[in-house]
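One protein chain is absent from this view; the other protein chains keep their places.
Per-chain numbering from 1; labels A and B assigned in written order.
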Amino acid sequence: MRKSLMLLMLSLVLTLVVSACSGGSGTAGNSGNSGSTGDTTGSTAGNGGDGSKGAQEITVWAWDPNFNIAALNLAKERFEAKHTDIKVNIVEYAQDDIVQKLNTGLNSGTTKGLPNIVLIEDYRAQNFLQAYPDSFRDMSDLIKPEDFAEYKIGPTSYNGKQYGVPFDSGATALYVRTDYLEQAGYTVDDVTNIDWNKYIEIGRKVKEVTGKDMLTQDPNDIGLIRVMAQSAGTWYLKEDGKTPNLADNPVIKEALETYKAMFDANIVKLNSDWSQFLAAFNNGDVASVPTGNWITPSVKAEATQSGKWAVVPTPKLAYSASSVNASNLGGSSWYVMNMDGQDAAANFLAETFGSDSELYSLLLEKIGAIGSLKAASSGAAYDKADEFFGGQKIYADFAKWTEEVPKVNYGLHTYAIDDILAIEIQNYLNGKDVDSVIRDAQAQAESQLQ
Amino acid sequence: MRASGPALRLRWKASLVGWSFVVVAVLMITLFYFYPMIQALLLSLQTGTGSNLTFNGLGNYRRLFTDSMFLTAVKNTFIYLIVQVPIMVLLALVLSVVLNDRTLKWKGFFRTAIFLPCITSLVAYSVIFKYLFAGDGLVNLLLLHLHLISEPIPWITDPFWAKVTIIIAITWRWTGYNMIFYLSGIQNIEPSIYEAARIDGATAVKQFFRITIPLLKPIILFTSITSTIGTLQLFDEVMNITQGGPGNASSTISQYIYNLSFKYAANFGYAATVSYSIVVMIVILSIVQFKVAGDRDA
């Protein structure tokens, strides 16, 4: 009896709580709805964009608050000061989320809910440009491809039309711990402009003397293979961007062999996550990090290592004659959606990321972002010495390497082949011979990409 | 003869009442599930990237049988299913019986603690799990310290151990979830049945197998089927902990669907085909489970 009474009381309290909640949610829902009507008008202005009355709104999607979003905010500030009739509305999503939303939206044939401008990673750009023709605005009338680092043009153009406004440089470098090198008897000069074989040799010595691994790798992320391939001006796919280019491609073979040699030399610390990747060098567990220049803020995050780092050119492949000491990893560009409001959006890009070298100086100063606009690759900001890197003028170096990156066509299937290769590389590391690894990967890619 | 008129009307009325209870649900599900499902079925007969789709007949379905990435994903998914679902169902059952004990102290705490894993956001879950199971992570440190192993286990970077890690992760995350259904089901068992058994001298183990399991059968069937569906559609854990790796040693069908749609060249047609292959597998497994459970309406 007592129990049922208790239960009754409890359920009474619960009903009260629930109804209070739902009451609260009711009002919240109402305010949400009233907000939504407000937003609907806002977004019609954004999409409709007749722009005759009131502020026209353009919506931009991008990822990474510390980098792309911060860059957008700077651009927005400068643009809105000149164009008071246009409001730039920046929306932040994770990159995977943008890819998902964009694909779903474009696929369902409704432009409602799509942004005016979107940031797309260069590796994926051809996917979107070719899978959804007519969905993006041709920017050829507003920007000149030759104003940008040459290697950015392949991924951002299609059928001779320039769709993307190239943004950040993904130029790679080798970040090295000078103190570990010194202990092993090497100077910064010893690791400058070397090839990967020399790198492995040094790595062996470093490991022997300091006990530290030379680099850290996530077996699921074979970005290093991509770096090696691009340094030699070749890619997973042939020039047409569709035919797999693995078998009979000596560069890919050498890249795989080099990759395996690193593991065989026992100088690779395995990681399985981005946070562990960061931790590996923040903790001082590795002597070098070969990756894109966008890692700079993460390297500098560990202030106690100030003065112990240097940045040198990316190693090249030893036997592939075309390989140079410069490559690229990641990087992305801006695209305007072909829908209402496109002219204002195109204008925004043309006036900011498309031509404003002052903006790029600001970007470098404030967020350490290196663009690919050639005219913006010099100036006071680039000549600043960075104490964290022992007084090295790292940005001037990055700007120089950006222009040396060989041009390749990433094509339609970079990530599909990346996955196929990652599987085969596992087999390779476990003893399968390199020729059948490449042959099998090629066969699989061909059957997959029909 | 005289009675049949009103009796018929009565039966009609009863039937109408019954249908009116289910009509809203049926309409909603038809609108928001079956209509898109039919669209997806049509999509599964087409191929191409993005919006450049062409009709491909059963070509996509034929492609399944030669697609080694798909076949590996199916194999992995079934390994997870066969190993993990029975472990989890049994563990959840035992936990719910123990946590239903009237004399147990701190019931609310224990129940909440065991339920917590399934509400924790995946972002955190993946960061933490990868730490725990890293080469030099806590789990290895602990096992080394206890001298249970002599060398660190490559939990995430080895094809075999990656699957083990995924199984541990799913069990960790979903046992408390399934426990809820059992806990709610157990309330509906008359306590007098247990009392009678106790008087007859039945041990706790005997009570568990002779009373709890048979009486909970409808709920056990429910959780087995939903767990089967959950495992065949497994995505979150794999995506966040191993990314299907190393290589594709721990990949699942759902992850492959995601990759086909978003990571590769946006082939929504073939992705829909792979999705329908899951439907076929689940239907077969569910029929088997209904039959095994001897449910009246198999």
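Everything below uses one rule, namely that a contact is a pair of C-beta atoms (placed from the backbone, for glycine too) under 8 Å apart; a residue touches a chain by one contact, two chains touch by 3 or more.
The definition used in the following text is that contacts and distances are computed from a predicted model.
A.B. asks: Would you mind picking the UniProt name of the chain not drawn here, from "Carbohydrate ABC transporter permease", "RNA polymerase sigma-E factor", "Repeat protein (TIGR03806 family)" or "Aspartate carbamoyltransferase"?
C.D. replies: From the choices "Carbohydrate ABC transporter permease", "RNA polymerase sigma-E factor", "Repeat protein (TIGR03806 family)" or "Aspartate carbamoyltransferase", the unshown chain carries the UniProt name "Carbohydrate ABC transporter permease".
A.B. asks: What shown chains come into contact with the chain that's not displayed?
C.D. replies: The omitted chain makes contact with A, B across the full complex.
A.B. asks: With the missing chain put back, one of A:80, A:257, A:302 or A:386 would touch it. Which one?
C.D. replies: If we include the chain that is not displayed, A:302 is the one touching it.
A.B. asks: Looking at B:61, B:208 or B:276, which residue reaches the missing chain?
C.D. replies: In the full complex, the listed residue that touches the missing chain is B:276.
A.B. asks: Looking at B:70, B:129 or B:264, which makes contact with the chain not pictured?
C.D. replies: Looking across B:70, B:129 or B:264, the contact with the absent chain belongs to B:129.
A.B. asks: Using the document's contact rule, name the residues of chain A that touch the chain not shown here.
C.D. replies: These residues of chain A touch the chain that is not shown: 3-4, 7, 10-11, 14, 17-18, 21-22, 24-25, 28-29, 32-33, 35-36, 39-40, 42-43, 63-67, 91-97, 100-101, 104-105, 107-110, 112-113, 274-276, 278-279, 282-283, 294-295, 297-298, 301-302.
A.B. asks: Name every residue on chain B in touch with the hidden partner chain.
C.D. replies: Contact residues on chain B toward the absent chain are 14-15, 17-22, 24-26, 28-29, 32-37, 39-40, 43, 95, 98-102, 104, 108-125, 127-129, 131-132, 137-138, 172, 176-177, 180-181, 183-192, 204, 215, 218-219, 221-222, 225-226, 229, 233, 235, 254, 257-258, 261, 268, 271-272, 275-276, 278-279, 282-283, 286, 297.
Definition applied: only the chains that are shown with their structure count from here on.
A.B. asks: Starting from the mean Cα coordinates of chain A and chain B, work out the distance between those two points in Å.
C.D. replies: Centre-to-centre distance between chain A and chain B: 35 Å.
A.B. asks: Once bound in the complex, which stretches of chain A touch chain B?
C.D. replies: 96, 99-100, 103, 106-107, 109, 127-128, 130-133, 219-220, 270-273, 275-276, 412-413, 415-416, 419-420, 422-427, 444, 447-450
A.B. asks: For a test of understanding, state which residues of chain B touch chain A in their complex under the given definition.
C.D. replies: Touch residues, chain B against chain A: 49-52, 63, 66-69, 126-127, 130-131, 134-135, 154, 156-157, 159, 242-249, 259, 261-266, 268.
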